[in-house]
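Omission of a single protein chain aside, the complex is shown with its protein chains in their original locations.
Note that the chains take the letters A and B in the order they are written out, and that residue 1 is the start of every chain.
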Amino acid sequence: MSQEVKKEKKFTMTLPADELMACGHLACQGCGATLAMRTMLKALGQKTVLCIPACCWAVIDGPYPYSSMDVPIYHCAFETAASTATGVKAGLTVTGDTETTVVAWAGDGGTFDIGIQALSGAAERNEDIIYVCYDNEAYMNTGIQRSSATPYGAWTTTTPVKHFKTRPKKDIVAIMAAHRIPYIATASISHPEDFFKKMKKAKDIKGTRFFHVYAPCPTGWKSRPEDTIKLARMAVQNGYFPLYEIENGEKTTLNLKLKDRKPVDDYLRLQGRFRHLGAAEIAEVQSEVDARWERLLKGCAA
Amino acid sequence: MRPKKAKKIVFKSAEEMPVMICSVGHQTHNLTGAWRNIRPEIDLGKCIKCGICWKFCPEPSIEVVDEWPVVDYDYCKGCGICAEECPAKCIVMVEERK
Partner (left out) sequence: MKKVIMGNHALSYGAMLSRSQVISAYPITPQTQVVELLSEMCADGTLDAQFIKVESEHSAMASCIGASVAGSRAFTATSSQGLALMHEMLHWAAGGRHPIVMGNINRSMAPGWSIWTDQNDSLSQRDTGWMQFYCASNQEVVDTVIQSFKVAEKLMIPAMVILDAFALSHTYEVVDVPDQALVDRYLPPFKPAIKLTPADPRAFGGLTGSEHYMELRYKLEKDMEKAPALIEETGREYEKLFGRNLGLVDPYLCDDAEFIFVTSGTAGYTARVAVDQLRASGLKAGNLRIKVFRPFPFDRVREVLAKTKKAAVVDRNCSYGAGGIFYQEVKSAVYGRPGMPPLFGYIAGLGGRDITVDSFKEVAADALAKDRADEEIVWIGVKK
């Protein structure tokens, strides 16, 4: 393409240009969670309230008296993302605001572990909130300790190499599906248009909506900061983190069909947290990913 | 216009602080560009304006000016995602000048 033609060409933006995040925030270089927030807010817009428990995002937006965000945030106690959001929604509704979207934005620790009771309660009551779990697969904010979202084989400070995690990752999407909530979606920061589309769809649905977003963490995964998007993409392409939706706990729709699923090796190799895995363990990871993928396909057919 | 380079907030007394524990402004005085060891340099001659660098920047510190991507070096943390993801390979990470 000649330089003259290029000058006329518009800059391609597959997402809206408006930003609801200002710079100067405290995220690590190459932070997946930050990109997840940026993408989500493009879909939801400024009339959004965030309830953020203890997690990396409790710190990222800035210490008192600063906030890098142009949406209001209530920083809440660790286990209370869903219960705080429940209260905020009730408070807004009763004071006449039925338009503002209430979002509980929590890490995997605050969702899979300590926050699961409040999440289950809110989902059972079908509270009108969007719950987003950005999953970096460990308690990163406190220094990389294991959570029930930490996958088989991973090193963390509480699952050191000699005792790496042998329990599988908790299937949070299956747990949420069992609550029969209107909408569940997985998303990955490597596929922002897919995440954006699903979030826009969710915005117009009433009741509890749950997102499981894959957000690699270079600091905790011991990966290169520049590989953050690549890792998220590989996870989607090898079936480790499939992109799908579940409506009303029953109807599963695969968003990205994978004809030739890539093997997990390349994905694992890029992360220091898996460096200690031998062939047998890698095979174990592969077979678990394969089994999950098959189950998902069966669920779609049903 | 993106908010930039606000002043640092200093309270002279407890009276000046709002009763609620709440923020009073952005944190753009915090020039996170100082975190970098390497910086992205975009060769606009090779750029195909695909938008990928802009959409994948976590900060976000790539702005679109006159339909071209421009790195905001006040805040760019030098993570290298833009260089890694650019399909035209027109972004190179170079040693930060001191």
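Just so it is clear, contacts are C-beta pairs under 8 Å (C-beta built on N, C-alpha and C of every residue); 3 or more make two chains touch, one makes a residue touch a chain.
Small disclaimer: the values here were computed from a predicted structure and weren't measured.
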For the chain omitted from this view, which of the shown chains does it touch?
A, B
For the chain not shown, which residue from A:C55, A:A118, A:A154 or A:A177 touches it across the whole complex?
A:A118
Touching the absent chain when the full complex is considered, from A:A58, A:M176 or A:L277:
A:A58
The missing chain sits against chain A at residues 46-49, 51, 58-59, 61-67, 69-77, 79-80, 82-95, 97, 100, 117-118, 120-121, 124-125
Touching residues of chain B against the unshown chain: what are they?
11, 13-14, 17-24
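Heads up, the rule we're going with is that only the chains that are shown with their structure count from here on.
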Expressed in whole Å, how far the mean CA point of chain A lies from that of chain B is 23
Listed in rising order, the residues of chain B that touch chain A in the complex are 2-4, 9, 11, 17, 21-32, 35, 45, 47-51, 54-61, 64, 67-69, 72, 74-75, 77-81, 83-85, 93
Per the contact definition, I'd like the list of chain A residues that touch chain B in the complex.
1, 3, 6-7, 9-15, 17, 19, 21-27, 29-32, 34-35, 38, 61-62, 64-68, 192, 218, 224-230
